[in-house]
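Then we have chain A:
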Amino acid sequence: MKNKIGVYVCHCGGNISDYVDVEKVRKAVENDEGVYLAKTTMFACADSNQKEMVDDIKDQGLDGVVVASCSPKLHLLTFRAVTERAGLNKYNYVHANIREQVSWAHSDDKLGATEKAIKIVKATIAKVRNSEALEPIKVKSIKAVAVIGAGVAGMRAAIELAEAGSEVFLIEREFFVGGRVAQWDNLFVSEETGKELVTRLYDEVMRHRHVTLFTGAEVIENSGNVGNFKLKVKITPRHFKLSCAQGELQKAIDVCPVVVPDEFNFNITTRKAIYHNYPSEYPQLPAVDMKNCTRCGECEKVCNGVDFSQQTEYLNINVGSVLLATGFDPYEPKKGEFGYGEINNVVTLQQFKRIVHYCDDKLMYNGKEVKNIAYIYCVGSRQVDGENKYCSRYCCTATIHAAIDVKKKFKKVHNFHFNRGIRTYGKQEVLYDESSRLGDIYLQSFEHDPPKVERVGDETIVRIKDVLTKDKELEVVADLVVLVTGMVPRKDNSIGNLLKVPKGRDKFFNEIHMKLRPVETVIDGVTIAGASQGPKNIMESMNSALSAATKSFSLINSGELALEPTVAMVDENACDYCGKCEEACPYSAFEKVEKSGKFIVKVNSTVCKGCGMCLPVCPTNAINLIGLTDVDMENMIDALVPQV
Partner candidate 1 sequence: MAGGKVNNSPKILVFSTEKISDPAIDMAGLLKLHYPPTVYTIPIPCSSAVKPRWIMHALEQGFDGVFIAADGTDCPYGESCTTKTGELMRITQEMLKDKGIDPARLKMAAICSVCSEAFVKHVKSFSEYLGKSSN
Partner candidate 2 sequence: MEVEKGKTAKYLKEKRPVSEQAKEELKKFNKKKRALLTALKDGEKTVPQLAKVLELETNEVMYQLMSLLKYGFVETGEIDDMDEYFTYKIKSNG
């Protein structure tokens, strides 16, 4: 029983004290059982207060500490560290959340908020009174990281991890690396092409002995945890053992009778069942698309590299940390959205980039020369009625950059930008300026009145009520309508589901804290990078990839991890082995053992995650969670119940 508890009630500069009478809270608890001192503080987390707490613990010999401040997600670790510095076990520290769940939630009711804060602090004191000193469970960590996705972010992270000294498994679902950037030509700022950037990174990846790249590979199972994720990887064969001899590949492609839409070119072109995305693509080994291959065997006749005997392989890899760089999907417009799928010269920005790529001296589409291009912005982003409320961040700049490229490549082109307020933030603003000066015309629609694309006779007309021209109705006859489609999370979220990575309001992977821990997830050992976390341009993806690499690496670097000791424990006397807990445990943390003549279960504490699923199923109530026992719970409940 603790009897020298220190309680600190935080003003949070006003965030709490504007709605909660913190002095009243302090007074209400200062005479609680076991409370030795109770203070209020402007900022509990400030360095000066931390110092004061350390001094208090040392000088006054506190044996338990409560800080009532913000959500524990923000500062639980901060204050645990404080107690540790003062030589007090960090599990003798308990956190009370009186900001997010009190002052902010009840800013409409100051009296009620204060009363609630008092009860919560009392409950927390009740818990700390019973708290025990605990030692973290140490486990070994494997010095290897699995990077999922070999787009530019994934490759960059892999290189960084390898250079820092980690073993890296780079796992790419497609047969080729480079992700979305490979599909892009000139890139903003450096004017390097997507292909060049991918090549550069791929060469680096290949140079590193410590990076193992798998293509056509997918993680299908995970049974481990931070420090030791046990991943099962399925590797689809590409059915090539080596490349064809010079020139024969083209022959093999030519003889293949299967013609399917080419997804790399967003279905504006076709490819064969034996294919590569573009010449010189990486890895420089073509692949056979077995979903469409008819096994006619024609290709084998002209190319000796084809090998239909290859089988799907399964590989088990163990890593200490997983870095997700799974990227994004471009938004797929609905049929009829701005004429998409109904009017034949309506395409997406991604398709448009590929069209431009395949045109040389004249910009042609559907056999007609394109002069007027209408770009319709925010398709699938910033939706007024739809679900995607977020801004896709990269599209304004990408579109303007594409428009400038087109204009420079095909002089006669006129660009019309039907936007909703251009968002070329930062230095990207210069592009907006440049395109304006080149004569591009910008038209801005009202939030609730998007432009309309109509087919009139053999003309495609885009109409808009223009914000910039006293809401005058304007129209453009467009030879090509480009829908600027934003980023959406990957449709296939199997890896996210597998690792239980939570998603945010925008359905992208969610970080723990945007500013404090922007690349870590609530799943220990799993970091996120690039556009899988939210829309980003290349530079921003690289920054997050490098940050995620650092975080993943520093986690596994020392070879040892400290795990929370708040796991399940079994009351040996109460246990009459029935096996229900074994059944309930998702981690197989229980073991049947014989002890003093009877069978009981034992908890393997390095495997137990402390989820508590076993607690309610035990018929004899023999299991408790360390740090959250029945006594703790009942004490807390008792403290919360109003004493009138």
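Operating definition for what follows: contacts are C-beta pairs under 8 Å (C-beta built on N, C-alpha and C of every residue); 3 or more make two chains touch, one makes a residue touch a chain; residues count from 1.
Quick note on selection: all candidates are chains of the complex that A comes from, given by their letters.
Bear in mind the structure is a predicted one, so any value in this text is a computation, not a measurement.
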- [ ] Counting any copy, say which of 1 or 2 touches chain A in this complex.
- [x] 1
Task: Residues of chain A defined as touching candidate 1 within the complex - done: 71-73, 97, 99-113, 115-116, 119-120, 123, 500, 502-505, 510, 522-523, 566, 584, 586, 609-613, 615-617, 621, 625, 628, 630, 633-634, 636-638, 640-642, 644
